[in-house]
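Removed from the display is one protein chain of the complex; every other protein chain stays in position.
Note that the chains take the letters A and B in the order they are written out, and that residue 1 is the start of every chain.
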Amino acid sequence: MTVTTFANVIARYVFNDNLLWALELTTYLFAWLVIFGASYAVKMTAHLGVDAVALRFSRKTQRILALIAVAACIAYAGMMLYGAWEYWSKFFYKLAFLEVEDVPFPHWIQTLFGLVEDGEPRYERLPRYIPYFILPFGLTLILFRFLQIAVGIFKGDLTMIIASHEAEELVDEARAAHDDTGASGSSPSQGAGR
Amino acid sequence: MSAVILFALVIALLTIGVPIAVSLGLSSLVILLVFSNDSLASIAGKLFESMEHYTLLAIPFFILASAFMSTGGVAKRIIRFAIAVVGHMRGGLAIAGVFACMLFAALSGSSPATVVAIGSIVIAGMRQVGYTRDFAAGVICNAGTLGILIPPSIVMVVYAAATDVSVGRMFLAGVIPGLIAGGMLMVGIYVAARVKGLPAEDWKGWREILVSAADAFWGLMLIVIILGGIYGGVFTPTEAAAVAAVYAFLIANFVYRDMGPLKNVAWRKDGEGLLTAVLRNIAAIVIGFVPACVHPETKRTLLEAGRLTIMLMFIIANALILKHVLTTEQVPQAIAGAMLDFGFSWWTFLIAVNLLLLVGGQFMEPSGLIVIVAPLVFPIAIQLGVDPIHLGIIMVVNMEIGMITPPVGLNLFVTSGVAGMPVMAVVRAALPWLGILAIFLVLVTYVPWISTYLPTSLMGPEMITTH
Partner (left out) sequence: NCDDGEIVIKFSHVTAAQGHPKGEAAALLAERVNDKMNGKACMEVYPNSQLFNDNKVLEAMLLGDVQMAAPSLSKFEKYTKKFRIFDLPFLFDNIEAVNRFQGSEGGQKLLHSMESKGLLGLGYWHNGMKQLSANKPLLMPEDAKGLKFRIQTSDVLQAQFEALGANPQKLAFSEVYGALQTGVVDGQENTWSNIYTKKFFEVQDGVTESDHGVLDYLVVTSAEWWNGLPDDVRSELKTIFDEVTDERNQMSRKINLANRQKVIDAGGTVRELDADQRAAWKKAMEPVWAKFEGDIGTDLLEAAKASNASN
């Protein structure tokens, strides 16, 4: 789903590069993609980290370290969620008049949500609290995923929060490509954009 | 004081296995709560704001372009061209490997991607003609780092976003250093080949050069689109990245046909008339366009690029939070003041920068490291009269070295997989060539001209005053 959005964004962006609102919309969708995707990456334990030190310890110590680490992650997500909620609710209640720079807010959508009074839509452009909604929403998901990971580590199903060498996957794909060099079915891959 | 605690916290969290992004974000939050009266709300806002950054929007597009270009077919064609040009020299296949890495680096913004694309083909080829596995892996592991020095470069986009210098200038600045670094590696290989008596390929003639160049043409056109587009004033770097992504998609699906619905469908079948072939291809492309957009391979590429984008951007966003806290706490100013009082000159300062980055590069992911270090050293550099573009190139070269040094060095992991050898063996294999990169770092650090000549002569002198 994210992927389709992403593809749409690119298409729209490239073909309408003079439309400022398309550009702004792209940046918002980008932010949504990353914050939403970050929770998915937690679920997949795909976030990058340093495992070289932890791997040197005994299994028991590793487990304790992992529990401390996941507690830190939960603290992070909890504080961020609190801040995100404060931020968003300020925009929703007190600063609801603030609009984005360029993205229009179509009349019919405003009608749908009862934002039209006496035939006059309340907004010309998208109110800021709409794009910002991803903050409390995304961080709730991130917090939830970290809690799930904590349970997993506690039960012993998981040993780490981070990808053990993010490169492993790349390497597997590279091997596949290497085995039947040429137009193989291996998915195109690359390092984390470095 | 707060700065010391901040960095100690980051390192402690990293060590116990907390994700990089969370380590950066959590440490910033703690410092903020203890030392400052900023609200948590503003930090959450920063998380969103960093992703609204127009410059950083180039990153997903470059990642995507690179993903479509990594489908084997482009790399194969580039390698063929490289072998045709330099393969007949002593150590020719290794030199061609470096040359191919340089060419691929001009299409891709990432180093590991360069290693995967070129290494998975060239290392096997080199072993077949009698090179040792160590030699082959060591060469490619090093040459692959050029992926972030030769434009386009994701690390440069990150530097530009963190310091507000122009992405276009940074890209231009990478051209001469990239050529020099590649040249130095080639010379090193040639010398080693003379000493060790390594093999040379047959000279296949000018015709092969032309034919292979024509074959690689559509891939190499991407360089022209990106650089020509930016400097010709057709589009901004972010737009160039988006165009590159779409172009790469079209080339991979419809020209090279390495993926998608037309995979393995020939441009001209045996005995087919020219007109029939033209009409059939037009029809195939028109009919195949929508299927190509929703083809499983396209989806997988998008998903993969999306995954990388998310991981990278989440790190960058949290690093930007840390940057915000550093600014609020006025840490760069404090360090700058201390350094100036200590009597640092521009060249001793650059030694300090190199050491900081080399140590940091052992543990950190390049983009995150740059976001944190750049705002720290940038103001000092300006005060000492160091050109911001020059500083950026120094940082990029340090990141290159960080990628091939343990414990965190993505090029090492990737090479180990591609060459099928243990990581420690790759470390040893890469070591002699690392020496060349180290010499190159000194050269780049103390000869600013290498970095600044192209951008200054094409775009005028860099100005740092804003508004």
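In this section, a residue touches a chain if its C-beta (ideal position, glycine included) is under 8 Å from a C-beta of that chain, and two chains touch if they have at least 3 such contacts.
All figures in this text were calculated on a predicted structure; none of them were measured in a lab.
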{"item": "Sole residue of B:15, B:328 or B:362 that reaches the chain not shown, by the stated touch rule", "value": "B:328"}
{"item": "Full-complex contact with the absent chain, from B:179, B:220, B:356 or B:459", "value": "B:459"}
{"item": "Option touching the unshown chain, where A:95, A:112 or A:151 are the choices", "value": "A:95"}
{"item": "Absent-chain interface as seen on subunit A, which is shown", "value": "20, 87, 90, 94-95, 97-99, 101, 128"}
{"item": "Subunit B, residues in touch with the chain not shown (by the definition above)", "value": "37-39, 41-42, 45, 49, 54, 164, 166, 168, 231-233, 236, 324, 327-328, 330, 459-460, 463-467"}
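As a working rule, only the chains that are shown with their structure count from here on.
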{"item": "Chain centre separation (subunit A, subunit B; CA means) in Å", "value": "23"}
{"item": "Residues of subunit B touching subunit A in the complex", "value": "13-23, 25-26, 29, 39-45, 47-48, 51-54, 57, 59-64, 66-73, 76, 108-113, 115-117, 119-121, 124, 147-148, 154-155, 235, 239, 242-243, 245-246, 252, 257-259, 263-264, 293, 297, 299-304, 306-315, 317, 363, 365-367, 399, 403, 406-408, 410-411, 413-414, 416-418, 420"}
{"item": "Subunit B contact footprint on subunit A (complex, rising order)", "value": "2-3, 6-7, 10-11, 13-14, 17, 23, 26-28, 30-31, 33-35, 37-38, 40-41, 46-54, 65-66, 68-69, 72-73, 75-76, 79-80, 82-84, 86-87, 90, 131-132, 134-135, 139, 160-162, 165-168, 170-175, 177-178, 181-194"}
